[in-house]
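Got a structure for you, written out below as structure tokens; questions coming shortly.
Left out: one protein chain. Kept in place: all the others.
Showing chain A:
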Amino acid sequence: STPQGVAERRGIPAASFVEDVETYLRQAGLEVNSALAFLQERLQQYKMVEMKLLAQQRELQAKIPDIEKCLDIVATLKAKKALGEALIADFELSEGIYSRAKIEDSDSVCLWLGANVMLEYSCDEANELLKSNLENARASLEVLVGDLHFLRDQQTITQVTIARIFNWDVHQRRSKQSVMKET
């Protein structure tokens, strides 16, 4: 891919790759210190976005097993119904206290939709809904991971650019110093 392949991704600006430090500084009309300051700030911004994305990723990674467990229960209920048996389950009433429930005739289940809303669905509808939620969650996770990769690449590019500008500066001073020594 060319250095300027992607200008930005989902609101994250791409870090421009510097072919030659001197040309870059001249074109941007920047002093070394202001260039370094600008790049450092960019790096901080990237960091902020990264923290946000990581939090979202953790959320999704917790959500996916939950949805899978729900699907499992619905499947178990359906199986029991097919056998014509009731499902007996022990559940936690309070911390350390469990109670027994007998679930008969499970034609429907209630699903927690968030925002203090719970809706009753037939087992099949519940299955459909949960499956589509699972797929959406997985797809979102994939996109998120792609964003994180892109972000990290931009961070690396920025850091390498900072190092190069800094060293170019040091190199310049050194050659000036040796020129002054000779004269």
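Going forward, contacts are C-beta pairs under 8 Å (C-beta built on N, C-alpha and C of every residue); 3 or more make two chains touch, one makes a residue touch a chain; residues count from 1.
By definition in this document, contacts and distances are computed from a predicted model.
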Per UniProt record, name of the chain withheld from view ["Nuclear pore complex protein Nup85", "Trafficking protein particle complex subunit 2-like protein", "Regulator of G protein signaling 9a" or "Prefoldin subunit 4"]: "Prefoldin subunit 4"
Contact partner of the left-out chain, one of A:R26, A:K69 or A:K131: A:K69
Contacts of chain A with the absent chain, listed as residue ranges: 1-3, 17, 19-20, 40, 43, 47, 50-51, 54, 69-70, 72-73, 76, 87-92, 98, 101, 149, 152-153, 155-157, 159-160, 162-164, 166-167, 170-171, 173-175, 177
